[in-house]
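Omission of a single protein chain aside, the complex is shown with its protein chains in their original locations.
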Amino acid sequence: MASSSSVLEDGSLLSRLDVALNRVERVLALVSGTAVFLLMLLAVVSVSGRNFFNQPLPGYVDWIEQAMPLIAFMGIAYTQRAGGHIRMDMVVGILRGRLLWAAEFITTFAILVLMVLLVWGSWAHFQRSFDFAAPLWSRDSSMDISLPIWPAKLLVPVAFSVLSLRLMLQLWGYGRAFILGLVEPVAVPLVQSAAEQAAAEAEAVSGAQG
Amino acid sequence: MEPIEIGLYVTGGLLVLVILGMRVAFAAALAGLVGLFWLRWNQFDYDPERFGKALTISVKIAGQVPHSKVSSQALSLIPTFILIGYLAYYAGLTKALFEAAKRWVGWLPGGLAVSTVFATAGFAAVSGASVATAAVFARIAIPEMLKVGYDKRFAAGVVAAGGTLASLIPPSAILVIYAIIVEQDVGKLLLAGFIPGVVSAFIYAILIVGLALTVPNFGPPVGGYTWKERFSSLPPAAPIAFVVLIIIFFIYNPFGGDAWGTPTEGGALGAFVVFCMAIYRGMRWPQLRDALLETAKLAVMIFSIIWGVLIYVRFLGFAELPAAFSDWITSLNQPAMLTLVLILLAYAVLGMFMDAIGMLLLTLPVVYPAVMALNGGEFVSAADSAFGMSGPMCAIWFGILVVKMAEFCLITPPIGLNCFVVAGVREDLSVQDVFKGVTPFFIADAITIAVLVAAPQIVLWLPSQV
Partner (left out) sequence: TEALADEWNVSLWGKRRAFTEHVEKLAELVSEKTNGEFTMNISYGGLSKNRENLDGISIGAFEMAQFCAGYHRDKNPSITVLELPFLGVDSLEAEIKVSNAVYNHPATKADLARWNARLLMSSPLPQYNVAGVGTPPRTLADFDGLTVRAVGGVGAALASLGAVPTSVTSSEARQALDSGVVKSVAFAPHAHLSFGTIEPAKWWTTNLNPGTVNCPVVVNIDAYESLSDAHRDALTSSIDEAMQHYLDNYNGATMDAWWPKLEGNGIEQITYSDEDLAAFREAAAGPAAQAWIEENTARGLPAQELYDLVLKTLSE
């Protein structure tokens, strides 16, 4: 249920690439969700330690700070594939046909330019915290228990690179739709009416007994 | 060119990108990156030879922001508050709440609609997200209301409006976001939302009773439950009360001692209790996996907006725009209260076109310092202030006001997310139907906001007890 997405599939190369990348994206998103779950368990351990054993968890804040990038970035391409990053679709919602694909192509291209630049910028941020010559390769560590910060910083350019791949596939999809004048192209989130989009979202929470 | 001019042009450009349908997170980040670059290259007098240097500096500044801003202990509340809502659904708490509300208040005029409001308010105490609440209750409450003859549009409107309570009654993801943007105490803000949330629920309920008494064929009361049936409906919903107690004790200890921990820990412990219950009620790995994926998706969406907007905010810091805006606001020759009301009205207009979280994140960096300056500054005492409250209290009050405005936006056309969600769940309802059904609640919300503006102690009493 939950992964109901509006992306069509067929046997074409583009679609097969889309499906293959989505498999990776889904695993990464699951890592992100699992990190939320572990954060919950960590808090339970911290609270019990402090209140029942008078022994707070050393480095609790350090660990949270390490887990946050996992939660915040790993699912970014998965969300983009499903059209889950919010936007105002008043204007896009009334466009049809080639005009629509052109608009989608342009905004997607703008995001790709942004993400490529941010891969560069976040990689530089990682590099400043990384030093082959230093103990644990670390040039920046957390305040209490000195966890190296570079692994968490590295997650950002990695996640942004996966998103860049996703954006390239979407550009391919939109470009193809524009040139061929398609109505329902594969490998891109179709502009649903906001209501359809919400239906998909609502379905996500309605699968169980409630 | 002056930095402030660049600030204005880039802000205008950002609005154009958002209107054109670029995803808000990325539009804000791009605007911020372009702005950082523009400022720098302007400083280099547009010397072509230093283009590369200006680009490198601005890209590296922007590239710091995502990791740096997201690795925050305070932000870790958000995913926990989202997860708890999904788990509560699998734990069967939603249905139990609605059943209990129906048996206890269903006999009132408009009883099922009133029950829906109180059930959503109860669910709000475990759910941190409005949209999720509306989606869940559209499944459960609307069919029951239709069965006894409610107008389907009104039934949908009740659920859409009731869903908004989740963001005032703690836990609330959006209040956490506000607290982080303005650097105020998360615990106090969460506490401050409680009474306004309950007041909102009661104003909704009074409105429904009033409508039921005046509109013919509104929908019958649902009575006839024995006291035994009423009390037997409570135990299945009781875990909600337990979770609420946990969260309250972790924000503030009502018996005067130390709080038991942090709001983050309280939220996590609550989630853990609900998790155990969901396992007991038959949740297994496939359902848990789906809950985790949905949590990840929503969390990633929110975090992307956060870092995207913060890149834009970093640019604003270099362009000195917030300071200029706040100078302008405080120089206006009119009563401070009038300015505040105009700001809230501007939010109402903006909210018609924007999503709640995006709207708050985009505007607060500029508007919040201005409102604080209007009151007399961050460290003003209640006696010297324009609104009769100290700086920190003003921050809390304004927070509740803008969050209520943002919630109002969730039910206003054309981009009322809750209405879309409700229409999405029910195939027999169009979005127009839901907007029509929710219209009476605009009046209720307008009354609530007026009450909160006129009587700030409703907001401030509870946090001032801590």
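For reference, chains read A and B in written order, and residue numbers begin at 1 within each chain.
Just so we're on the same page, contacts are C-beta pairs under 8 Å (C-beta built on N, C-alpha and C of every residue); 3 or more make two chains touch, one makes a residue touch a chain.
Since we're looking at a predicted model, the values are computed, not measured.
**Student:** Kindly state which of the options B:Gly128, B:Gly197 or B:Pro263 is in contact with the chain not pictured.
**Tutor:** Selected residue, touching the omitted chain: B:Pro263.
**Student:** Out of B:Phe318, B:Tyr368, B:Phe420 or B:Phe441, which touches the unshown chain?
**Tutor:** Considering the complete complex, B:Phe318 is the one touching the chain left out.
**Student:** Using the touch rule from the top, list residues of chain B that touch the missing partner.
**Tutor:** Where chain B meets the chain not shown: residues 43, 53, 57, 60-61, 64, 68-69, 73-74, 183, 185-188, 250-251, 258-265, 314, 316-318, 320, 378, 466.
**Student:** Which parts of chain A are in contact with the chain that was left out?
**Tutor:** Within chain A, the residues that touch the unshown chain are 50, 54-56, 58, 60-62, 124-125, 128, 133-135, 138-144, 146, 148.
Convention: only the chains that are shown with their structure count from here on.
**Student:** Between chain A and chain B, what is the gap in Å from one C-alpha centre to the other?
**Tutor:** A distance of 22 Å separates the two centres.
**Student:** Under the definition above, what is the set of chain B residues touching chain A in their complex?
**Tutor:** 17-27, 29-30, 33, 59-64, 66-68, 70-73, 75-76, 79-80, 82-83, 86, 89-90, 92, 94-95, 131-132, 135-136, 138-140, 260-261, 264-265, 267-269, 271-272, 275, 281-283, 287, 289-297, 299-301, 303-307, 353-355, 357-358, 414-415, 417, 420-425, 427, 430-431
**Student:** Mind listing the chain A positions that touch chain B in their complex?
**Tutor:** Per the stated touch rule, the residues are 1-3, 26, 29-30, 32-34, 36-37, 39-44, 46-47, 50-51, 61, 64-69, 71-76, 78-80, 82, 84-92, 103, 107, 110-111, 113-115, 117-118, 120-125, 152-153, 155-156, 193-210.
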